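Only one protein chain is missing; all other protein chains are in place.
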Amino acid sequence: MNNFEFVKPSTVEEASAALQSEGAQALGGGQTLLPTMKQRLASPETLVSLTGVEGMVGVSASDGTVTVGGTTTHAQVAAEAASAYPALAALAGQIGDPAVRNRGTIGGSLANNDPAACYPSAALGSGASISTNKRNIAADDYFQGMFETALEEDEIITSVSFPVPEAASYQKFLQPASRFALTGVFVAKFPGGVRVAVTGASNNGVFRWTEAEEALSKEFRADALMDLRINHLNMISDLHGSQEYRAHLVGVMTRRAVESAS
Amino acid sequence: MTKVTMTINGKPRSGDAEGRTLLSSFLRDELGLTGTHVGCDTSQCGACVVHVNGKAVKSCTMFAAEADGAEVDTIEGQANADGSLNVIQQAFQDYHGLQCGFCTPGMVMSAAALLKENPIPSEAEIRHYLEGNICRCTGYHNIVRAILAASGQDVPAVAAE
Partner (left out) sequence: MPKDSGIGASPKRREDVRFLTGTGNYTDDINIHGQAYAWFIRSDAAHGKINNIDASAAEAMDGVLKVFTSADFAEAGGMPCGWQVTDRHGEAMQEPKHPILAEGKVRHVGDPIAVVVADTPDLARDAAEAVEIDIEELEAVMDMKAAVADGATKVHDDLTSNLCYDWGFVEENREAVDEAIKSAAHVTTLELVNNRLVANPMEPRVAVGDYNRANDEHTLYTTSQNPHVIRLLMGAFVLGIPEHKLRVVAPDVGGGFGAKIFHYAEEAFVTFAAKALNRPVKWTCSRSEAFISDAHGRDHVTKIELAMDENHKFTAIRTDTYANMGAYLSTFAPSVPTWLHGTLMAGNYTTPLIYVNVKAVFTNTVPVDAYRGAGRPEATFQLERVIDKAARELDIDPVELRRINFIQPDQFPYDTPVAVSYDTGNYQATMDKALEISGYADFEARRAESEARGKLRGIGVAHYIEACGIAPSNLVGQLGARAGLYESATVRVNATGSISVFTGSHSHGQGHETTFAQVVAEMIGVDASQIDIVHGDTSKVPMGMGTYGSRSIAVGGSAMVRATEKIINKAKKIAAHLMEASEADIELKDGQFSVAGTDKSVAWGDVTLAAYVPHNYPLEEIEPGLEESAFYDPANFTYPSGAYICEVEVDPETGEVDMLGFTAADDFGNVINPMIVEGQVHGGLAQGIGQAMMENCVYDENGQLLSGSFMDYTMPRADDMPMMNVDHSCQTPCTHNPLGVKGCGEAGAIGSPPAVVNAVIDALHRAGNKVEHIDMPVSPARVWKAMHG
């Protein structure tokens, strides 16, 4: 990879300042960024490691909300959110593999917004609030298409707050090589309605399947989805599955998520 | 270049690293610890797994500078103090859990991490835990059996369905 200056700030302010320099980029766990840099598809001049920044690690629960620090690893979420938000913990426990989960962070995943990543579906499906060093961003405003987010250059995800639903489930159909989601669906049932977020399937990245949300909000049963078909035209087509296949999987995974929601 | 210092297999070691120096390169090229292998460049194969502060990580997907000050354990430090194979290593030999040996250091380090978290894993749990370690030689059959044995469990010739 191209060389860069490695800086390891200890406060959010220092990190934000470091990110204002030309060609600077934040480094979370690096589990996606490092392979990208090895291919020289990303060549930051300064890499600002966030793992040493104080106050950005951990999982806490209060008042029906689970808050996850921006540099909390997937392994920590899988372990520490298990009682407060089991569906979120289960999702975190399915990302990558054990070694990847020991390094990869929620902030890194959401900032990258890979169209096949798991976390965006949990954030969007839960209606999470993404807190940065500057503001709070609603998940509905945060995801802006494949690899696109509302984050500004020097903005750092400090924490993510997930409203805990009555019942939820994440169903992931593996892309067998990368172990990302070929299609993953996060279903969350709140008192005010149901949210359904789909990852892995669309050319626009994570999205809400609003027709399914309406049907499930009326009746939270898998059968309520039987007549629904999602349009395949904006789906991803690649060597692992066609647009039609992904559209079909969205339906299957959504039904399975409803059946297994707890 | 900056100086990076870590405790490797219980001994303080330091060496020079650029920003871009990966932990795997630091171990192999700077310190001569060539037991840690690199089998891919997309963080999939797991031949490079080491423990950093007690957690299994892929050393090819971490900068050496990020491990500055950390405790790092590698395959070279796994044998017993008298030089004999530890329980996991011995089980891999007893059950023919390796052939070419290239993925083996990562497999052993992942197995050690698994047994620390889950001392009596089922066959399915072992297979699931190894999803980040690719072996091209064994079909995993004897690796799974070796880990069952290392955890003190009975090892069937062929596991029940």
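Note that the chains are named A and B in the order they appear, and that numbering of residues resets to 1 at the start of each chain.
One rule holds for everything that comes next: contacts are C-beta pairs under 8 Å (C-beta built on N, C-alpha and C of every residue); 3 or more make two chains touch, one makes a residue touch a chain.
Keep in mind the model is a prediction, meaning the values are calculated, not measured.
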### Query
Given the full complex, what residues of chain B touch the hidden partner chain?
18, 20, 28-29, 33-42, 44-45, 47, 74-76, 78-79, 85, 89, 92-94, 96, 98-105, 108, 123-124, 126-128, 130-131, 133-144, 158-159, 161
#### Entry: On chain A, residues whose C-beta touches the chain left out of the figure
1-3, 38-40, 173, 176-178, 238-242, 245, 248-249, 252
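Heads up, the rule we're going with is that only the chains that are shown with their structure count from here on.
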### Message
Which residues of chain A touch chain B once you look at their complex with the stated criterion?
### Response
1-6, 8, 30-31, 34-35, 37-39, 47, 49, 51, 75, 96-100, 102-103, 177-179
### chain A-touching residues of chain B, taken from the complex the two chains share
2, 18-20, 22, 41-44, 46, 49, 55-58, 60-63, 65-66, 110, 113-114, 129, 131-133
